[in-house]
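Quick one: the structure is below, and I'll ask about it shortly.
As you look at this complex, bear in mind that one protein chain is not there, while each of the others sits in place.
Entry: chain A
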Amino acid sequence: MSDSTPSRKRSKWDEDDEEPAVAVAPPPKRRTKQKPAPESAEATPPPQQSTPRPSLHSRYVPPRTHHPPILPSRSVYCYERLNQIEEGSYGVVFRARDKQTGDIVALKKLKLDEEKNGFPITALREVNALMSCRHENVVGIREVVVGDTLTQVFVVMDFIEHDLKSLLHLMPSPFLQSEIKTLMLQLLSAVGHCHANWILHRDLKTSNLLMNNRGTIKVADFGLARRYGDPVGVGGMTQLVVTLWYRAPEILLGATTYSTAVDMWSVGCIFAELILKEPLFQAKGEIELLAMIFKLLGAPTSNSWPEYSTLPLAKTISLPSPQPHQFRPKFPYLTAAGIDLLMSLLTYDPDRRITAEEALQHPYFTESPLPKHPDLFGSFPSAAAGEKKRKPYSPSAPARAADYKLLLEPDLPSVD
């Protein structure tokens, strides 16, 4: 009975539609009691059914069932180990196969042996950053699994074939402008997403950008990432962040509070590296790096960077004489818009440095040549998966002829 009252109310507008359904329903009264209700719901016109639903629940407050359950970590034995990809200070990365689904994943084993303060805060930041920054261009974290003892912890991530650094090194010719635009758009949207979620990456560089064979890059290695902004505490952040070549000038000069702008400087360095096919500032130390930055950008002035003189290490640096920036000679083939974007990223004053959101709207991305669709990118053999570049086929000389040639080779090491 209670079922029938709401359906009758709803049928005020379409009584004629409802009636046949009711007429059919009565004979098997008890058993089909549930059935008429959904049927009548289907009978009502779709717009009427779909409009009340969103009003019942705002999409900003997802239903309870959308929340993930509280689930313990699975065992690492759910994965089959394939090969070791790389080993770093943070731990070892393996390629592995999920035994259930057959998916190929990357397993990063955390180093926990020498920890005196419990679970390392850096690993905690990394796992948290990856979990809260899910994005198409951020490497996906699948879960964290554990081994037999409490010191064996593995972060399971999507396996991505390449990193941009070795790709740039191996590929015969640099990326096309259209390709660079696609890569930059992806990178900027990932960085913007992290910043929107209050996460600083603090180690953006080409070797931390992974790329799959479908033309998509993924930001990886959140080992130095941390939350920023109130109420997490702004001050007291370490200067020991970001690989030297990609480090922003304010960190070099000892600023204790820095923010999203440090990531944007790194993005600028990556942008330049994609164009040049080699890192922009290949310095051996901080002083040399500052000198290189001063040379490219021109020395900072009170106009271009008002807070420069207040930075802790500013007094220890002797500034070169003012000179104009050297972007144009360094990037002769870049369009004016491209130069403008690069200069906006590599800006001294962190407050004036372009944000990821703004950079995404930059005219550079809408001028010709337009960004290439990711699907049109070429694919490459993956070093991480243990694949080798197949040598281009070229006919070789007949074996005997080669032998013959060898015998006649005049440059053979002499016997005496």
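Heads up, the rule we're going with is that a residue touches a chain if its C-beta (ideal position, glycine included) is under 8 Å from a C-beta of that chain, and two chains touch if they have at least 3 such contacts; residues count from 1.
Methods note: contacts and distances are computed from a predicted model.
Which name from "Elongator complex protein 5", "Cyclin-like protein", "DNA 3'-5' helicase" or "CLUMA_CG003244, isoform A" does UniProt give the chain that's left off?
"Cyclin-like protein"
Of A:Asn197, A:Gln239, A:Ser304 or A:Thr335, which one is in contact with the hidden chain?
A:Asn197
Thinking of the whole complex, not just what is shown, which of A:Asn117, A:Ser302 or A:Thr316 touches the missing chain?
A:Asn117
Residues of chain A in contact with the chain that isn't shown?
Interface with the chain not displayed, on the chain A side: 57-58, 60-62, 64, 66-74, 78, 100-101, 117-119, 121, 124, 127-128, 131-132, 134-136, 140, 142-144, 146, 150, 189, 192-193, 195-198, 226-227, 231-233, 357.
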